[in-house]
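Mind looking over this structure? Questions follow.
Every protein chain of the complex appears in place save one, which is left out.
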Amino acid sequence: MARAAALLRIAAAGLLAAFLLMPQRFAPLFAPLTQYGAPPIYDQGNLLDLALAQLGTVCCAAFASTIVAVGLGILVTRKSGAEFLPLSRTLVSFGQTFPPVAVLAVAVPLVGFGEKPTLIALFTYGLLPIFENTIVGLQICPPALLEAASGMGMSARQRFLSVELPLAMPLILEGVRLSLVINVGTATIGSTVAAKGLGEVIIAGLLSNNDAFILQGGLVTGLMAILLYDAISAVERRICRTARVD
Amino acid sequence: MRGLRHIDRLGALLAAIGAAALAWLPFVVFKLNRILPGDPRGLLQVLPAPASLACVAALILAASAALLIAKPQVRLLAALLGLVALAAALAAAGDVLTPLGNQVVRVAPGSGFWVLFASLGMMASDAVTRLRPGPGMRVLYLAVFIAAAAIPLAHGTFDHISVMREYRVNAGRFQHEARRHVLLAFGSLAAAVLVALPVGIFCHRVPRLRGAIQGALNLLQTIPAIALFGILMAPLGALAAAVPFAARIGVSGIGAAPALVALFLYSLLPIVANTVAGLKRVSPAAVEAARGMGMTSWQILAGVELALALPVILTGIRIVLVQNIGLVTIAALIGAGGLGTFVFQGIGQNAIDLVLLGAIPTVALAFSATVILDALVEVMNRKPP
Partner (left out) sequence: MISIENLSKQYGATTVVDAVSLAIERDSITVIVGTSGSGKSTLLRMINRLVEPTHGRVLIDGKDTAGEPAHLLRRRIGYALQGHGLFPHRTVAENIATVPRLLGWSKQRIGARVDELLTAFQMEAGEFRQKFPHQLSGGQQQRVGVARALAAEPSVLLMDEPFGALDPIIRAKAQEDLLAIQRRFGTTIVLVTHDMEEAFRLGKRVAVMSHGRVLQYDPPAMLLTRPADPLVARLTGIAHPALRLLSLMTAGEAAVPGASPGPTVAAAASLRDVLSELLWRGADSAAVVDADGRPCGCLTIEAILARGRAS
């Protein structure tokens, strides 16, 4: 089972790399989807550059949202931040009702077109799952464990770093994973506000009625999302198995 | 008084943010027309002294309540008072700045207004959270809030504000697109429930297939919405071309059909997953007892298993509904209509008011759906049928 999964992973990564490095080799596959001799492979930009740009945007945003969301999550679950906890909960559930496009659109007048509004939208949108999971992860720590830790003479800081945080880690990582996968998809919409990314390919396809473009943009994005999901799951498994913090 | 003992930290933060916004950020932006960049104005600059001072007084009152009073009822009232004052000031600013009969000049809420609005909104929602209202009460709050917003909007109080200007221009289209939006979101949900429930039950009964089906649905979710919409255009277009009947009932490559199918596909996973999770939650003892009492397997499924799993399934439906309401905005890109039409038009024309005309109702719709369905889930959880 594990062997098959590993093979599948390598195959997916290989396919993605091969397509991005030499897309023209795949032209015959996409040709049937085009009409009136339109190009089967996106020709207005380098697919590899676009994919890397999108990945870069997503990772930057995810990095920032992880730091901020985990920090805030820790803050509101401490005794001193307890006053902020009820509101944080409400904000999280309210924030999730915001469609990503709306965040994107509202960010444009603030910072102009290009990468910036996409980064802001992805950052804001990515905060929520991580923040929520951090809070849940830190709060489900069984009281008996906290008491055992205090009873053995751990200071509040030691208790947090060596018991609470490692125990919350799997959930926090799950939040990061969720947020990354959502954001890889959402980043394609960034192209409507002129951010560089694979959305450009899809939108070009929509505008010129070229299904080949739509399909390749979507497939590359989907593959990237799956591989990212898989990579974080692997980190998660590793950490869960050997979580030790000193 | 016990409430005065210490300064509330959340209140201090919100009051500080609000005060900074009032002092340094523009309350409104005055634009000569839709495209030209605006001219920022502060609250005290725009309104005559008595009106602006009344608004500032109300805001100070709200801030003091936030700082010093612990009772949530009082805090809620103070925050609502602040919100009303803020809204009234915005409407008044619109009236003052717009020359009589002028249809071109626009007064848009500035960043100061939005920050103040958000601070007061947070104060109010924090107070509501602390009051711990029951499910019925929360829906009532929502209804009152909607009514409080709808009445002045219908009355024309805000007609000089830019978003309402856009609305007046697009009123007919707005209603059409809003109806479309709701139809797409709920229609795809209904179809998904019809399919996903049996699939979920099937997955629960046949654990060997569970992994495969959920894996496939998981894959589906990683395809970006915008691409899935696009990919579906081709087969549906072909279907419409090949089967005249399909075309007659509205199936075509662009428009609502691919959007509906894509939303339907996205909706499957959360409902299937939650159905499985909900059924797993049902204790084997309850099923055993039902069998022992002579219920048939249909009766057990409907009367025991699904009934007990209902809250979890409803949670899945809530997730899907909120997700769909958001995703429909993207469907506008393939000509499916919906409120996203205004958002993308606004992006294209660099007109923020048009973006807001699409975005605000979408958020309100998703928020209402969350509140109502959450309340429903809570009622179900409290009194298992």
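Each chain gets a letter, A and B, in the order it is written, and its residues are counted from 1.
As a convention for this text, a contact is a pair of C-beta atoms (placed from the backbone, for glycine too) under 8 Å apart; a residue touches a chain by one contact, two chains touch by 3 or more.
Note that the structure is predicted; figures quoted are calculated from it, not measured.
Trainee: Out of all the chains shown, which come into contact with the hidden one?
Mentor: Touched by the chain not displayed, across the whole complex: A.
Trainee: Thinking of the whole complex, not just what is shown, which of A:T90, A:Q158 or A:N209 touches the missing chain?
Mentor: A:Q158
Trainee: In the whole complex, not just what's shown, which of A:L21, A:L145 or A:V235 touches the removed chain?
Mentor: Candidates A:L21, A:L145 or A:V235; residue touching the omitted chain: A:L145.
Trainee: Counting contacts across the full complex, list the positions on chain A that touch the omitted chain.
Mentor: Touch set of chain A with respect to the missing chain: 144-145, 147-155, 158, 163, 166-167, 240, 243-244, 246.
Following the convention adopted for this analysis, only the chains that are shown with their structure count from here on.
Trainee: In their complex, what parts of chain A are in touch with chain B?
Mentor: 33, 83-84, 86-87, 89-91, 93-94, 96-102, 105-106, 108-109, 181, 184-186, 188-189, 192-193, 199, 202-203, 205-206, 211, 214-215, 217-219, 221-222, 225-226, 229
Trainee: Can you list the chain B residues touching chain A in their complex?
Mentor: Residues 8-10, 122, 125-126, 128-130, 219, 221-228, 230-231, 233-234, 322, 325-327, 329-330, 333-334, 340, 343-344, 346-347, 350, 352, 355-356, 358-359, 362-363, 366-367, 369-370, 374 of chain B touch chain A in their complex.
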